[in-house]
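Mind having a look at this structure? Questions to follow.
Other chains dropped; remaining ones untouched in position.
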Amino acid sequence: MTQLQIGLYGLGRMGGNMAKRLARGGVTVYAYNRSFEVAEKLAAGDDNVRACRSLEEVVASLSAPRVLWLMLPSGPATEAAILQAAALLEPGDILVDGANGYYKEAIARADQLAGQGIRFVDVGVSGGIWGLDNGYCLMAGGDEAALAAVIPFLKLLAPAPDRGWLHAGPVGSGHFTKMVHNGIEYGMMQAFAEGFALMQAKTEFELDLAKIAELWRHSSVVRSWLLDLTADFLKADQKLVDIAPVVADSGEGRWTALEAVEQGVPTPVMSLALMMRFASQGKNDYAARMLAMMRKGFGGHAVQGKGE
Amino acid sequence: MTQLQIGLYGLGRMGGNMAKRLARGGVTVYAYNRSFEVAEKLAAGDDNVRACRSLEEVVASLSAPRVLWLMLPSGPATEAAILQAAALLEPGDILVDGANGYYKEAIARADQLAGQGIRFVDVGVSGGIWGLDNGYCLMAGGDEAALAAVIPFLKLLAPAPDRGWLHAGPVGSGHFTKMVHNGIEYGMMQAFAEGFALMQAKTEFELDLAKIAELWRHSSVVRSWLLDLTADFLKADQKLVDIAPVVADSGEGRWTALEAVEQGVPTPVMSLALMMRFASQGKNDYAARMLAMMRKGFGGHAVQGKGE
Amino acid sequence: MTQLQIGLYGLGRMGGNMAKRLARGGVTVYAYNRSFEVAEKLAAGDDNVRACRSLEEVVASLSAPRVLWLMLPSGPATEAAILQAAALLEPGDILVDGANGYYKEAIARADQLAGQGIRFVDVGVSGGIWGLDNGYCLMAGGDEAALAAVIPFLKLLAPAPDRGWLHAGPVGSGHFTKMVHNGIEYGMMQAFAEGFALMQAKTEFELDLAKIAELWRHSSVVRSWLLDLTADFLKADQKLVDIAPVVADSGEGRWTALEAVEQGVPTPVMSLALMMRFASQGKNDYAARMLAMMRKGFGGHAVQGKGE
């Protein structure tokens, strides 16, 4: 068997660990990052990783047909990288977007690249910072021929060669499936958060939330990896008074909500989980001010001034 | 026709105005309030209002069968007043609770008072601070006999004798109907608040929200009294930056939400309108902190410290 | 003053009535519809309406600068009409889309037409089948110059020249404002529907929903045009057993939900009102089947067969 080789552009939390896991699996990884130091550091720790100074260098280092894997933030960064890559790659080469991305854009990109004979594969990657050791969960979209070149890497990134990866369907289906996965994740997280909030508010019972989270890990219906993580951080601190009550949201949650509306499928849990994050970001404030004023208008109810 | 007379206990924003409207209609109102000054001031401005120094005085001033109308905050204040009144009233007298109250309690109270021969009527009153001039909307629950004694007052409190009041059904149905009314009100208010928030966030259009509210008052599908009030306050200020984004909630909204769960009827709009008020009160903060920690747990996402 | 004249394409429920109202106001309306009979019938009843057999005829009949107003279903029908109109109109002419439409498309169309010197105005029209007699509520987007030519018609369509119409802002802002209006409408409708459903389920009170709807029209906080309509149909039938529990949804409701997600503004009431319509259309069935199977999976709970 020839030595497997891959180009990897984007060495952040996800990309860096994926490079390591591939290298551990024997793959030669031509690693590139906007900041060269990151690539260098990675290469210093692993013989199979070669730090490149440019995308040109990555492409020149790979034998055709090349597999170039992008792990960049969705949006402008990924867009720019695809344009740059398209100018360097040759017909028959394969471009993989393994970051979170909107599946509609994956379909559009694949169409554009097909004109040049470049194949596009969209891969959704779950597993977070734990993937390096546990393996990742990977859902790939693309045609059979393109997947054939990518599957050897999926097998190494997954927990085991025979599980944790899937050729989900045509181009777009990888990012689509990952999008839905994250929508579910939003709902599950919110369900746990609401439950623990109810228990925290029930002060008369003086419940030990860390012990309850740990308890539920064993034989309960809600046992899950998210609960494992929750048990873990509650052990250290269950008051959370030093944590700001602000929750970021990402493209995936929003795209799932858009999809539900476009399909006409009710997803109250996913959509509300997203909206509670919006509210935590202060995006409900104008509506709340309106309500306070309406109450004053019909009932003469007092309105608090700012900062009261 | 004999002169109509009534006892009125509770001279707050609602009760005080109702006393005035009844007095304007020719009713002699024996008015009592925890603080005597309030009753005195009311009586000073209106010949038909007599300020009483005690509930005993109210009851002694009325001819049997007496109608004693309570306008006190629901809960302990109303509970105490009912007990006190029950000790003073005689069989055949009628006790009216015209404040917001949980309909289940109205039913329980009516049962207790029936043992003494005292009739209980629950009246839901809508119209807020505008009722004095516009008349109130009144929904009454109780048996026919009790209602017969109360209807003359309903006719005076309503905008006109033939509309704006209703004998809704048996005891409890007055407060029940008012409860549902307020549940709807919560939903409508939230709908408006969300809509204006979306327009306020669309900065590129530089929409004039005051003009839009005024516009919609004419021939639009959403024209309504709540919109009239909204147009009114937006004229003065549409930035609302000095208003705290905090919205109080009252018993009515919560009871409606409980009722929906007990009946097994889906009321997503009413229930969410209530929950967004909870969130505005900071009651979502623990859940948000949990979510921030979970995101850190699986994705290594940064968590903001308090006050960042 | 010269005689006002306008071209109107689309004579359905909304367009037909708007043609009549403009004609009543003294405007010469060159009316065109896919089916000529509809235009003919309209012209037969009104001297100021001229039935045209083609869009070419409409354009040829109007003096420059022409105002051509479209009242067609959003999507392909409107798209096709705009292309057709663009080929016929001349620089300086004004094309108005008065149907419901996605504001993003209005902006895109205006850009395209600007290249030809044709001005585009998007108008949101509320008022439904009652607009003919009551006047319409109109919110227009476009530049000052284009609006100047359109405002005379807005004044006639509105309930009165000085109210019920607004130049909301730049192109797109008319449809945007109408979109938000409809989102609010969805929320208000759902709030009423939930409230009446709670009262209908409370069989022990034997509430007369028609009387309650009528009652609330007078001095209550929820008084509104939607309540007027509700009181009207409940008078005829409050059981509604012959009405299928299926509620259609339209573009406006969905666009509002998409906008909320894109802006990151929480709109739980608007979004849930939309999703309950989806559920009424059977779009929740697969999710419900999944839940039934999960319950069986962990708890051994029986699952109903289809049609049981």
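As written, the chains take the letters A, B and C, and residue 1 is the first residue of each chain.
In this section, a contact is a pair of C-beta atoms (placed from the backbone, for glycine too) under 8 Å apart; a residue touches a chain by one contact, two chains touch by 3 or more.
Given the structure is predicted, the values throughout are model-derived calculations rather than measurements.
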Once every copy is counted, not just the 3 shown, what does the total come to? 4
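As a convention for this text, only the chains that are shown with their structure count from here on.
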Whole-Å gap separating chain A and chain C, where each centre is the average of the chain's CA atoms: 39
Rounded Å distance between chain A and chain B, as computed from the means of their C-alpha atoms: 48
Taking each chain's centre as the mean of its CA atoms, chain B sits from chain C at a distance in Å of 34
Listing for chain A: what residues touch at least two other chains? 268, 272, 276, 279, 283-284, 287, 298
Chain B partner contacts - residues on chain A that touch it in the complex: 13, 128-130, 189-190, 192-194, 196-197, 200-201, 225-226, 229-230, 232-233, 240-248, 268, 272, 276-277, 279-280, 283-301, 303-308
Considering only the defined contacts, which chain C positions touch chain A in the complex? 221, 249, 254, 257-258, 260-268, 271-272, 274-276, 278-279, 281, 283-284, 287, 298
For the complex, give me every residue of chain C touching chain B. 126-128, 130-131, 134-137, 139, 141, 158-160, 163-166, 168-170, 172-173, 176-177, 180-188, 190-192, 194-195, 197-199, 201-202, 204-208, 211-212, 214-216, 218-227, 256, 259-260, 263, 265-270, 272-273, 275-276
